[in-house]
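Data first, discussion second: the structure below is written as structure tokens.
With one protein chain held back, the other chains of the complex are shown just where they sit.
The block that comes next holds subunit A.
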């Protein structure tokens, strides 16, 4: 996943959250464990305190003495980690054998009531100790004595560390699991966005004119907005195109009038000049009209024009436009073949080629439609007329050049076909036909 990706952002957020949450949980759990273990230690200490208190009695010389040893053998073993000590108004009166020659010196103040006091201290072996003390008032003794039991925290600390280790390992495994789940979630969650991207790719490739497919409710508005934008755009282009078309067509009637008025002028050179200029204007209009249309077609996005169904009426019309001659236009091809573009443009290209063939043929014109690979169509138009010599074939594609001025026509037909086919990413090639006349091969995108 690359920087700035939505997936990375979601994963980083998940990782931060999981780590933070698990760290806090680990700390809390360890703390609870330690408190619990310490409470257990305190309970035992209190039992020892009770036992010690019961065994205490005033001494004959006014101090205190214990009537018997405490039951826990650790009190007898030197530096065992479990100690007791009794302090009266004259200082330390009694202490456990385990303390050896040391004393307990708990931090903090002296207890001043009958409750249990918890303090810390450093033991005879330098270990950390917890000290629980209580003030006890003995009979026949004026001042209370302070009774303390101390226990080392080493076991507690070790147990807590072990607990923390096991807990950390478990939490780390849990974190990995959660992150894995987050990755899966992000991947699955972003699948609709991938679908959207694929749909957009289709759109760009021209196989559709809008985003197709059902998207989740969070993505659907985006797809809908995109589609709306696309149709707004298409509408705007269509409007601009219509206006360009209207402008061009509005100019044609005045142009006819100007050219015809010029034809009636008394000065023949003036008349020829105006007519030539009017002709130039007409060519410009035709050229830009074709371009306006072609520029708007957006590579024929999503269009499927059945070829033969579009060409049949055209072939019929071509034959009728030359009623003096018995022209037979034959269409051959597969009805299923479709052109990726507008019917109007297909009619324009095929119409010009067919009309050209009809003008020059002796009676036979054939049009065949075949597939040219998976991506293209081949329209082959042939006639049995005189054809065009190989040396002159290139020049007829140049706009406005006519090889023979005797047959009426604008001389633009083949050039317009060439222009349009190129704009569709196709091609027009001229050759000698099997019938003897001209063969025009038009390659167009297939839908």
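Everything below uses one rule, namely that contacts are C-beta pairs under 8 Å (C-beta built on N, C-alpha and C of every residue); 3 or more make two chains touch, one makes a residue touch a chain; residues count from 1.
Criterion: contacts and distances are computed from a predicted model.
A.B. asks: Name the absent chain as its UniProt record does, using one of the following: "Transketolase", "DNA-binding response regulator", "Carbon-monoxide dehydrogenase medium subunit" or "Cytochrome c oxidase subunit 1".
C.D. replies: So, among "Transketolase", "DNA-binding response regulator", "Carbon-monoxide dehydrogenase medium subunit" or "Cytochrome c oxidase subunit 1", the name matching the hidden chain's UniProt entry is "DNA-binding response regulator".
A.B. asks: In the complete assembly, which of A:22, A:259 or A:329 touches the absent chain?
C.D. replies: Residue touching the absent chain, from the options given: A:259.
A.B. asks: Of the residues listed, A:114, A:313 or A:363, which one is in contact with the missing chain?
C.D. replies: Selected residue, touching the omitted chain: A:313.
A.B. asks: Which parts of subunit A face the unshown chain closely enough to count as touching?
C.D. replies: Looking at subunit A, the ones touching the missing chain are residues 245, 248-250, 252-257, 259-261, 263, 278, 282, 313-314, 316-317, 320-321, 323-324, 343-344, 347-348, 350-352, 408.
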